[in-house]
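The complex appears here without one of its protein chains, the remainder shown in place.
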Amino acid sequence: MFIKQSVDNLQHQLQQWRRDFHKHAESGFLELRTASIVATTLEQLGYAVSVGKEVMSREDRMGVPATDILERHEKWALEHGAETRWVEKMTGGMTGVVGILDTGRPGPIVAFRVDMDALDIQEDLTDAHLPFKEGFASVNDNMMHACGHDGHTSIGLGLATILMQEKENLKGTIKLIFQPAEEGTRGAKSMTEAGVVDDVDYFIATHIGLGIPLGEIVAGDGGFLATTKLDVEFKGLASHAGGKPNEGKNALMAASTAVLGLYGIPRHSEGASRVNVGVLNAGSGRNIIAPNAFMKVETRGVTSEINDYIREQAFQVIHGAAAMYGTTATIDIVGEAMSSMPSEELVKIVANAARKSEAISNVTEMNLQPSGSEDATYFMERVKNRGGLATYTIIGSPLAAGHHNERFDYDEKVLSIAVDVLARTAFELSNK
Amino acid sequence: MFIKQSVDNLQHQLQQWRRDFHKHAESGFLELRTASIVATTLEQLGYAVSVGKEVMSREDRMGVPATDILERHEKWALEHGAETRWVEKMTGGMTGVVGILDTGRPGPIVAFRVDMDALDIQEDLTDAHLPFKEGFASVNDNMMHACGHDGHTSIGLGLATILMQEKENLKGTIKLIFQPAEEGTRGAKSMTEAGVVDDVDYFIATHIGLGIPLGEIVAGDGGFLATTKLDVEFKGLASHAGGKPNEGKNALMAASTAVLGLYGIPRHSEGASRVNVGVLNAGSGRNIIAPNAFMKVETRGVTSEINDYIREQAFQVIHGAAAMYGTTATIDIVGEAMSSMPSEELVKIVANAARKSEAISNVTEMNLQPSGSEDATYFMERVKNRGGLATYTIIGSPLAAGHHNERFDYDEKVLSIAVDVLARTAFELSNK
Amino acid sequence: MFIKQSVDNLQHQLQQWRRDFHKHAESGFLELRTASIVATTLEQLGYAVSVGKEVMSREDRMGVPATDILERHEKWALEHGAETRWVEKMTGGMTGVVGILDTGRPGPIVAFRVDMDALDIQEDLTDAHLPFKEGFASVNDNMMHACGHDGHTSIGLGLATILMQEKENLKGTIKLIFQPAEEGTRGAKSMTEAGVVDDVDYFIATHIGLGIPLGEIVAGDGGFLATTKLDVEFKGLASHAGGKPNEGKNALMAASTAVLGLYGIPRHSEGASRVNVGVLNAGSGRNIIAPNAFMKVETRGVTSEINDYIREQAFQVIHGAAAMYGTTATIDIVGEAMSSMPSEELVKIVANAARKSEAISNVTEMNLQPSGSEDATYFMERVKNRGGLATYTIIGSPLAAGHHNERFDYDEKVLSIAVDVLARTAFELSNK
Partner (left out) sequence: MFIKQSVDNLQHQLQQWRRDFHKHAESGFLELRTASIVATTLEQLGYAVSVGKEVMSREDRMGVPATDILERHEKWALEHGAETRWVEKMTGGMTGVVGILDTGRPGPIVAFRVDMDALDIQEDLTDAHLPFKEGFASVNDNMMHACGHDGHTSIGLGLATILMQEKENLKGTIKLIFQPAEEGTRGAKSMTEAGVVDDVDYFIATHIGLGIPLGEIVAGDGGFLATTKLDVEFKGLASHAGGKPNEGKNALMAASTAVLGLYGIPRHSEGASRVNVGVLNAGSGRNIIAPNAFMKVETRGVTSEINDYIREQAFQVIHGAAAMYGTTATIDIVGEAMSSMPSEELVKIVANAARKSEAISNVTEMNLQPSGSEDATYFMERVKNRGGLATYTIIGSPLAAGHHNERFDYDEKVLSIAVDVLARTAFELSNK
């Protein structure tokens, strides 16, 4: 079939894109160079391109880096290939991109979503790690594509290429969504709130790897846990611990008490829940009553309702603990994702499209095993709530090391397989 | 001198009173029989007697027993010698008595304060314990004069006797205050607030024992710690711990968190402080999220300011901990006492009066070593604040076992020694 | 069919037994009167009867009441119909009974297990509660058949009656097990460890009610949570909180710290877990450093492995917390139950037997919803581990109020329905 051949021809280009993005890894809301290349490429292919505030709600972003980090990286991006005309629109962490292909023929609006951000991890710089050996390890300290989003972005561009080539065989509209800041589940909400998927009939988000072998896919993954990421700041009052212990307000005690209270939030009877205080930093000196404490917290639940319960309890625990010691606590939600069940009808369509691909040997329709969290669920819930269908599809690949590991790597063949499966799905949906 | 002889003649009577009070021990706010005998005796001696609401502010009492306990004991008191005419005025825990001797001659108002209540302790009922062997152990279960207040009441009556005998040699007015509920520091505030000492020029409270040998006194004890006694009730919501753990509000967790917070209240840089959770009872069943918890707490400080600091911190800790778990806390102040420094001028007068007594071999003027707590400090502070002088005088006696021990007992000779010292002080002051 | 008619004839007798047991409710390990009546009845029917140490391992009992309670109740039982010859063998909480019917013909050993104990609950004594209105409310204060074990015991005796009547139609051996102390999951282990089911081929435990309507059954309930019940005693050292705070060892602080640690035991990734501190009692007086603390704790898990994990963590938390404050903790396991999956083959046999009963309108084969805990699981695991088959069958009945409620009551028709279903099962199995 036509797709197979087109996609095969694309493999070299996919690998080039992927290695370029990998080498220039940019973490969440800093994807200026990546997004600039995406925008230009889409434009050159003939897509209508929107970026920045056209596709993101500024106030619905979560966990945006500090201004100095944003500014420093913007400078770097401009020096490393980002185009000023895009950067101007994306400045200050507004790095989302949407490309639209309107066939001009009546038909459904079909959206695909990929993500573009890297992680704040230092990549392994030894020959044991292929990206280093082959010369495309990240040039940015402590930023690494250790989850495969470099591949996702490339898949998005590959899909854009194929669908534009075959434009005449499509109906309706294709929408390609390139999301920033999926790590920490920070970016999807702002694109959803900007209305990017409000008119979408079919929505498919994609991830590679995740323990699925090459040549296999999961058409619908419904096991993502709802989650909230909280940064908590306790403010007290410093005082000399030997001389005036009674004059201090001990933020470190408040935080310690909150920690025990958080882990003690009751299990929920209707399904798995989680809470973690992953980081706690408090105090200024051995002999000072600690005037400050900072905690990184996350809550999770198999359903959004259970996560909401845990998050509300967490707020109660944190503010109560702060009050015990005369301190105050400020809680910032720096990331959030929902749970979302794939639409069975769409899962079947994706599964059938995949089964027609020569590259696919095995298709699992639905997976409900609880696993990590994903903010693509924001798009999914919005689409479903407005009458559309949504799914989350996993395209398998062997991994050199697990996701978020400093030696994470995958088989680049997964890139063309993904494009093949998604393009087939697009044709299927477009011609329904 | 006249006093010596009069007092010697009184010793037998003092002992009789004391043994009668000891045998019919009544705990705080239940001293109906004791107070009735005191009132009648004062009346017979010729004192103007006021009781109940004439000398107590109902709402300023703390830690009053529950109504059923008050009623049950009232019945007992009437069956064991309390007179209806007094009981009617003292009903519901209004058991204070004041006797006034107005000489008709210009002169100062001199007040003496003794206390009447027993402790909720089961007395030792073996021959090793003299009150049992001699047949005057408490007939009331779990009520025992284990601190010497039986002696104090007798001393008050003995002093009343002597002073009335020698009325012609006195000037001004003598005020004899018989206070209820000193244990738990619950009764003095209500008499102070009723204005009992508002017109007093010289105030002397008395205690026997306290580690001072027979024949010795401390004219001014300034070491009493300010204290507050708190009863805390947490209310949550029961829920099946296996089936619906998330639907409970865990009062036991709130209380446990409060406990750790309370012990963690910072030490005060300006002097010793204390906090204790002596009792914690929580929960209803092994498999139920505990809907309730009860704590007995006390705070102390070498000054009232330090105790105030600890108490305020305690309130903050308790309410914060309650809020952490969605529970509520109710805090009742069931006892309170201040710190109070004896007036040096009055201390010297008491010391000099004592030195004239043949019974006294050694006089310590002032003791500032921190020790227990006493609510006579309410009277003392009020008197001093209104321009009077106040002190707290300890009359020594050997003890069979420590205060609050089930075998506590003292040498009854201390009774006449105390009357002697106090009567001499009264003459000294009356004739200043 | 014969069974229906026999069972119908039995209904009056079943009701009589049930009401007699209900009226003379006896809680766990105190079932002397109940067990004595069971033993005599079985004997009269022709069963070989074993009791006491013949069917229980003394040291494998958990949560046995204190000696004075055992002795007081033994006296009561003898005064209310227990026979001395049985009581002598059952003294000290050895109240299990087993009746054996050996047909003399080759065939399987089929065992049925019922339980006999009441709960430590005060029964409602108003006309709104049928057992009171009809005159068979419990005569024992704070003991009530609020879970239906009175019915279970009656069902056991009814089954004994029918099977003996139809002895000639049976093969192999019937074993009827009357277990003490199921509440708190305290008694099954000791009968299992005594070897009572070591030779059993088919084992069926039974419960009535549990939310199943009249005329319906669940042939196999696999949702029981594994559980452990822990009594924890902390021992510290008393000290005056004002005078010598540093000389105490604070058991109340140790317990409070343990509470927070227990609720903080991490959730298990493989399934639901629970932990609860239902009761905490600590301390002796407001101004004393608490020398003692007592906690009632329970752990649960959807599998025995998960419960084992929680229990082990609980031990670690408790001993660590005790050590923090220089106290010691003693942990008694006062109850324990496993999770156990019914044998599918036996579930089908029970289901088919039930379907043949006119009284049964609906049969659910297997239920896996997590619910409470049951120590019949000890018998089940032992039987399965030795190659036999086991199940737990629920016979439905409407309830006046939920299990463990003071107004709990059921439709007595369930008694004959249960006997019918179980007798049919016995015939089916006996003749396989």
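So that you can tell them apart, the chains are marked A, B and C in the order they are listed, and the count of residues begins at 1 in each.
Criterion: a residue touches a chain if its C-beta (ideal position, glycine included) is under 8 Å from a C-beta of that chain, and two chains touch if they have at least 3 such contacts.
Since this is a predicted model, take the numbers as computed values, not measurements.
Shown chains touched by the missing chain in the whole complex: A, B, C. Considering the full assembly, B:S273 is the residue among B:S6, B:S138, B:T228 or B:S273 that touches the omitted chain.
Considering the full assembly, C:Q316 is the residue among C:T67, C:N142 or C:Q316 that touches the omitted chain. Checked against the full complex, the candidates A:V51, A:V64, A:A118 or A:L252 give a single residue touching the omitted chain, namely A:L252.
The missing chain, though absent from the display, is touched by one residue of C:H268, C:R311 or C:R382; that residue is C:H268. Summarising the interface, chain B meets the missing chain with residues 260-261, 263-264, 266-267, 272-274.
The chain not displayed touches chain A at residues 184, 225, 227, 229, 241-243, 245, 250, 252-253, 255-257, 259-260, 263, 274, 276-290, 293, 296-298, 300, 371-373. Counting the whole complex, the residues of chain C in touch with the unshown chain are 243-248, 250, 253, 257-258, 260-261, 264, 266-270, 289, 309, 313, 316-317, 319-326.
What we mean here is this: only the chains that are shown with their structure count from here on.
At the chain B-chain C interface, residue numbers used by both copies make up over half of all numbers present, so the two copies contact each other through mostly the same positions.
A comparison of C-alpha centroids places C closest to the centre of the full protein.
Distance from the centre of chain A peaks at B, each centre being the average of the chain's Cα atoms. A straight line joining the Cα centres of chain B and chain C is 53 Å long.
Multi-chain contact residues, meaning those touching two or more other chains, occur in chain A at positions 260-261, 264, 266-267.
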